[in-house]
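One protein chain is absent from this view; the other protein chains keep their places.
The first chain written gets the first letter, and so on, giving A and B; residue counts start at 1 in each chain.
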Amino acid sequence: MKLTNLKLVTIITEAVLEEQVIRELKSLGAKGYTVVASHGEGSRGMRAGELPGQNIRIETLVGADVAHKIMEHISAHYFKHYAIVCYISDAAVLRGEKYI
Amino acid sequence: MKLTNLKLVTIITEAVLEEQVIRELKSLGAKGYTVVASHGEGSRGMRAGELPGQNIRIETLVGADVAHKIMEHISAHYFKHYAIVCYISDAAVLRGEKYI
Partner (left out) sequence: MKLTNLKLVTIITEAVLEEQVIRELKSLGAKGYTVVASHGEGSRGMRAGELPGQNIRIETLVGADVAHKIMEHISAHYFKHYAIVCYISDAAVLRGEKYI
């Protein structure tokens, strides 16, 4: 059994952005992803409707370099116009060499 | 691109408690949260019905001080009477200054 240290990138955003974000994650090097339906409120001072209606929580396991590219991409293209949360954490992954 | 080291607090509990727990998280300083529907079994020896029916998994990104307050609050007010799981992990958050 071998574990590979990867980055787990989590993105929480509006459900309408799912297809677009997934396409971009793949083009930036992500080999897989998991989407879960969610709801909640955003970080911009809790204004009602900040993350309105159905949201999604997307997770992808990637190497540190791809994680960095994803964060740069989200920063540059989404923060101005969309309600989006993005964070990374550490994960030790089984068969993790398949993700990088 | 700037990342801020925050705490991700995860709370898994009975769906009927959602409104109340969210209200308390906000009053303790949480600026946002994400809720996902879940089901499962609890930690008290796997007795059937420990976490009966629909559960929720609530996540909130907060600073270490707010994380501590949330954990204290959950300990003091929920453990005796409710099926609840609560844990914290580390997360590096984009635009994380908005969460503290």
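The rule is simple: a contact is a pair of C-beta atoms (placed from the backbone, for glycine too) under 8 Å apart; a residue touches a chain by one contact, two chains touch by 3 or more.
Remember, predicted model here, so these are calculated numbers, not experimental data.
Interface residues of subunit A with the unshown chain, by the touch rule above, are 1, 3, 6, 8, 26, 31-37, 61, 89-96, 98-99. Interface residues of subunit B facing the missing partner chain: 10, 12, 36-46, 50-51, 55, 57, 68, 71-72, 74-75, 79, 85-90.
The working rule: only the chains that are shown with their structure count from here on.
Averaged Cα coordinates give subunit A a centre that lies 20 Å from the centre of subunit B.
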